[in-house]
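Contents: one structure, followed by commentary.
Note that one protein chain is taken out, while the other chains of the complex remain in position.
== subunit A ==
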Amino acid sequence: MAPVDVAALLTTAEKGAKDKLKSTHVAKEVDPELDLGNLLGSDLQPIDVREFMKDREAFLKNLARDNTQLLFNAIWKLPTERCEGLVLATLPESRTVIPREKPVPKPKPPTKWEEFAKRKGIKNRKRERLVLDKNTQEWKPRYGYKRANDDTKDWLLEVPANADPYEDQFAKKIEAKKERVAKNEYQRLRNIARNKKIAMPDKLLAPTATRPSKEQVSVKLNLSRVSTASVGKFTEMLPKEKLPKKTGKKRKFEPVVGDLSGERSRNLELAMKIARKEPLDITKALNQHIAETEKSASEANKMGAGKGRKSKGKGNSGKAGRSVGKKKKGKRN
């Protein structure tokens, strides 16, 4: 009884297993569309509504299993390779375009230098990362840890001809480097502030360790001029001082049309002022003087030559008469 039972059990178990393991072959009226690159299969066959209504769960499960089987069949047809006991299939390029999850990253806002470089057409040259170290004849990184031609490790430094001989050149070098790093950091922060549109203090208004430049002085001076309660209305002018051209005021023009009488009267006033303004022009005055003397001289000539000849007696008689009279007077007395 027992062995029979075992055999029967085995057969039923085998049968059950066979039932469970369905065939890999799936028959479908419409072939599903497979995109192996994405491991995606889409079933194009219409649903048999009658079957579906009988038992929904079972129908869907069955359908899913069949379609998955088809997908796997297609995958097994792909070229495979064996690696560390695993079978790997190489998937083809995906065909379905899937929208990306996150928005496309925005391009980084350009730094001030990048903007300048673009304007001037300066392009970045790619340099090799490794360079040959002169001393060791080895290839080492251009910069950073264990760099080639490391000038920070110099044990000897030349004292420039015009430098103070007691100045520490090593300390000076370190200081210069620190200064450069600080400047870079400052510019980085300025770039961030610029791109985020944060108000920054004017570069020219920042306090300076050394003597301020001419530009800095003028900017500060012009700012201090308007930094009064009356916005610089009563600020006294220094002798020969020139007002800055950029006052920050927006240009405001008169209206194009409207009452023109005001404009006309203003223009008239200005015209009169300009016409009246005739400072003593020395050359002009001199020319006028020369002209007058020449004129009078020529007239005198005419008087002496032409006129005199015509009416000699008249002219002479007057002069003579006067002189004669005087003489006579004298004689009489």
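One rule holds for everything that comes next: contacts are C-beta pairs under 8 Å (C-beta built on N, C-alpha and C of every residue); 3 or more make two chains touch, one makes a residue touch a chain; residues count from 1.
Convention: contacts and distances are computed from a predicted model.
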Between "Cytochrome c oxidase assembly factor 3", "60S ribosome subunit biogenesis protein NIP7 homolog", "C-X-C chemokine receptor type 3" or "Similar to Exosome complex component RRP46 acc. no. P53256", which matches the UniProt record of the unshown chain?
"60S ribosome subunit biogenesis protein NIP7 homolog"
Among A:K15, A:R188 or A:K284, exactly one should touch the missing chain; which is it?
A:K284
From the list A:R95, A:K112, A:R264 or A:K302, which touches the chain that is not on show?
A:R264
Footprint of the hidden chain on subunit A, which residues?
119, 121, 251, 253-257, 260, 263-264, 266-268, 270-272, 274-276, 281, 283-284, 287-288, 290-291, 294
